[in-house]
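Yeah, one chain of the complex is gone here, protein chain that is, but the others are all in their spots.
The first chain written gets the first letter, and so on, giving A, B and C; residue counts start at 1 in each chain.
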Amino acid sequence: MNEITILFFATMRDHTGERKISITVPENTQVSSLKAILAERYPQAVAALDATLVSINRDYAFDEDLIPAGAEVAMFPHVSGG
Amino acid sequence: MNEITILFFATMRDHTGERKISITVPENTQVSSLKAILAERYPQAVAALDATLVSINRDYAFDEDLIPAGAEVAMFPHVSGG
Amino acid sequence: MTEFPTIFSITEDELDLDALLAQITLPSTGAACFFTGMVRGTTRRDGLPPETEYLEYEAYIPMAEAKMKQIADEIRQRWPVVEGIAIVQRIGRLYPMTPTVLIACSAAHRDTGVFDAARYGIDRLKEIVPVWKKEVGSDGETWIEGGYIPQPGE
Partner (left out) sequence: MTEFPTIFSITEDELDLDALLAQITLPSTGAACFFTGMVRGTTRRDGLPPETEYLEYEAYIPMAEAKMKQIADEIRQRWPVVEGIAIVQRIGRLYPMTPTVLIACSAAHRDTGVFDAARYGIDRLKEIVPVWKKEVGSDGETWIEGGYIPQPGE
């Protein structure tokens, strides 16, 4: 099992009600599986999790990407800086 | 006869050795004739007068333009601001 | 080869354009193009309040700075003659008419792509730098969302 950190920003923070959590996931967990795990934990955030952008260790990540041990994962909506 | 002012800038000032002069020219003097008058006055500046830009009352002027009474004429090289 | 300055930061402080320009000016530099974004107080858009009281900006700071660095690298690859690059995003509560973001590129001359490079920089910032803003006005709060989906490798 791998311990990972998940950060939520903007609307993802609003939907989950969390800013930062630590969870344990099986080794070789894909981003898509992590979203499924979180959908169970935050049922009110299912639609948002479906559309969320994801980063792993500060790089954009995608459904098939594997989450390494100790990863800093972040979930957030489309960016809108400027 | 019309009294006019002539300002010299940059290399035109260097060539004529003057910053500002007042001269009297015939009515309906064209820019080209004014250059000829000045070429006689500043023989060392003949080549420069040939290539000079000219303004009348702060607008660019050209060889055939007439110089009105009381005009503020200026003579200067190609601009190089920035 | 001269070391060309690259500045990227997320800050809560006021932008200081003159200081940033000085930081991207080398002895060989003759031209710079800046883009700045400001909070609009009045905007016409369907379904949103017409008057903005303020915007609340937040960022995923370490990733945002990494992505700014990446944008600077992309600019240098596309416009190798660019000398200095500054990319700064201000966050926090920002009121109308306040500058929020700056992209500046310097080079020896103006015909080197500095205008295109700055334009590219702000376009990319709005695509991949993790910053978000919430508009607060008389009718409540609205998150503003971009429309870009980053691709693998971005």
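Here, contacts are C-beta pairs under 8 Å (C-beta built on N, C-alpha and C of every residue); 3 or more make two chains touch, one makes a residue touch a chain.
Predicted model, so just to flag it, every value in this text is computed and none were measured.
*Asks:* What are the shown chains that the left-out chain touches?
*Replies:* Spelled out, the missing chain touches these shown chains: B, C.
*Asks:* Go through chain B and note every residue touching the omitted chain.
*Replies:* Given the touch definition above, chain B has residues 7, 9-11, 14, 53, 55, 58-60, 62, 74, 76-82 touching the missing chain.
*Asks:* Could I get the residues of chain C that touch the absent chain, sorted low to high?
*Replies:* 15-18, 21-22, 25-43, 96-97, 99, 106, 108, 110, 114-116, 118-119, 122
Assume only the chains that are shown with their structure count from here on.
*Asks:* Among all other chains, pick the one whose mean CA position is farthest from the mean CA position of chain C.
*Replies:* So the farthest one, by centre of C-alpha atoms, is B.
*Asks:* Would you mind pulling out the distance in Å between where the CA atoms of chain A average out and where those of chain B do?
*Replies:* Averaging C-alpha atoms per chain gives centres 74 Å apart.
*Asks:* Taking each chain's centre as its mean C-alpha position, how far apart are chain A and chain C in Å?
*Replies:* 26
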